[in-house]
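Dumping the structure here so I can ask a few things about it.
Only one protein chain is missing from this complex, and each of the others stays in its spot.
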Amino acid sequence: MMKSKSLIYKIILVLALIVICFIMIYIGRGHTLYFDNKGIILEDDVAGAELKAPYRIKVFIKGKEVANLNDGDRGMAIWIGPKAHLELEVTEEKGGEKEKIAFDVSLPRAYDGVVINLVGLINAEPYDTYISEFIPLATVTSESEEEVVLDEMGGLGFGE
Amino acid sequence: MNSKRFNIKELINDFGVPRLIILGFLMLLFILAPFVGADLPTQFTNLFNRFSWNAVLVLAMVPMIHSGCGLNFGLPFGIIAGLLGGTIAIELGFTGAISFLMAILFATPFAIIFGFLYGILLNHIKGGEMMVATYVGFSAVSFMCMMWLLLPYHSPTMVWGYEGKGLRTTISLEGFYDKVLSKFLEIRIGNFSFPTGAILFFALLSFLMWCFLRTKTGTAMTAVGSNPIFAKASGINIDKIRTLSVIMSTWLAAIGILIYEQGFGFIQLYMAPFNMALPAVSAILIGGASVNKASIANVIIGTLLFQGIVTMTPTVMNSMIHMDMSEVIRIIVSNGMILYALTRKTNEGRRA
Partner (left out) sequence: MKFDIKKFLADRSVPIMFIIICVVCIPLSGFSTGYLLNEIVTRIVRNTFLILSLLIPIMAGMGLNFGMTLGAMAGEIALIFTSDWQIWGIPGVVLAMILSIPISILLGLLCGTLLNKSKGREMITSYIISFFINGIYQLVVLYMMGPVIPIIHEAIKLPRGYGIRNTVSLLNIRQSIDKLIEINVFGVKIPVLSFVIILLLCLFIVWFTKTKLGQDMRAVGQNMEVARASGINVERTRVLSIVMSTVLAGFGMILYLQNMGNIATYSSHSQIGMFCIAALLVGGASVDKASIGNVFLGVILFHLMFIVAPKAGTVVTGDSMIGEYFRVFISYGVITLALVMYESKKHKKKKMTENGGENDEK
């Protein structure tokens, strides 16, 4: 009786840990966000109309300014979790009125780097038009082969 | 029929599964070597050279195992005596073959003093020798790291050029005792060479050891190791015998490092002696010794097997799979062997 009871506790514990694992994988996924303040050409529009970029957009995350973007600029920040909460301060014209807007952007799990076109986001365009994956430029691997240093001293290194 | 099979099983058990695996592995390497284009004569040259460098260090394990002090993880202690001998010989301006003799001469008193103190220490901690030995070795090495910087050495071949003091980490032995033994009576046939002098020297030391173990003191030493209660009853001074064995081990370690240096061509100071105990320990274990039993044959077989793996794995592995896993394999094999020896039930009667 006692044994089966403790076995049940153990199974529950293991299951709970596995559940926590998945929760952590879900809420802990980190992304590098890239913000573009760049006009976009709407494809399905016959005239090929362009959404114009505002003069300046400031991006705040958790109350801290992470990017100050003039027309055509790109900024960067990191975000942990599946849904990024961004606060934007948009200045449409130079010297014009500042407008604060907040957005929740859900981030695709598979992307390490997420490019968010802020113009598309502000104008409530469809998700696909303003989210894309950041593909790092293939860095020419000119780096020489790294020598692996195996520590055999059993701890005679000097720590940090 | 039945009894015979039983015997084979017992034989395998006695020999130890890990040893069989290592032997099989080495044979596989030798079989594979010609197929992957390794040059066998060069391989054998390497093997014999490395054997001649290391064999005496492995031999240094024997006395302490015999007297029941266990595996001498404190080998670096003796190595330091050897390093002192070598550096002093060079400092005093000896060159050529004479420098080797002088190195041995200078190393001897250090080895005897160190061994004596070390032996007394080990007599106070019977049963826990191996762990203490390990850390005594480490402490000595790190203490000497300071000393190599502070001792008043001046020979320009040994000290740092721009400061004029403090010994270098590696000192070239060219012009001193570089390969004095290996080149003595060396046999050369094409790619193959055989370091006759160094091997003869090892043979001499082994023979002396063999003789010693058959003298009265030698048998007393074995008695102390195998049955201390009996030894005590028959009037043997256990502590004295143990100290003697430690002095012998330490002295052999000192000589061993000098032979290693003459083959290798460099004196390595500072951290270098640090990881020299484990290979020697595992070599003698691979050769069939246990924590409290060792013979000269164990030394020879063990060193050959261990160095065989060290020399063969890189070449064969590299040409086969283009991965140099030899370092990792060496770590796993040597430590696995020590682990096996430590966890095997020793005959309860022997300790106690």
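The first chain written gets the first letter, and so on, giving A and B; residue counts start at 1 in each chain.
To be clear about the criterion, a residue touches a chain if its C-beta (ideal position, glycine included) is under 8 Å from a C-beta of that chain, and two chains touch if they have at least 3 such contacts.
Keep in mind the model is a prediction, meaning the values are calculated, not measured.
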Check: In the complete assembly, which of B:Met27, B:Leu40, B:Leu105 or B:Met146 touches the absent chain?
Finding: B:Met146
Item checked: Residue of B:Phe51, B:Phe100 or B:Phe138 touching the missing chain in the full complex -> B:Phe138
Next item on the list: Write down which of B:Ile113, B:Ala297 or B:Ile332 is the residue touching the left-out chain.
Entry: B:Ile332
Checklist line | Touch list for subunit A against the chain that is not drawn | finding: 17, 20-21, 23-25, 27-31, 78, 80, 112, 141, 143-146, 148-151, 153-160
Margin query: In the complete complex, the non-displayed chain touches which residues of subunit B?
Written below: 73, 121, 124-128, 130-132, 134-136, 138-139, 142-143, 145-146, 149-150, 166, 278, 323, 325, 327-328, 331-332, 335-336, 338-339, 342-345
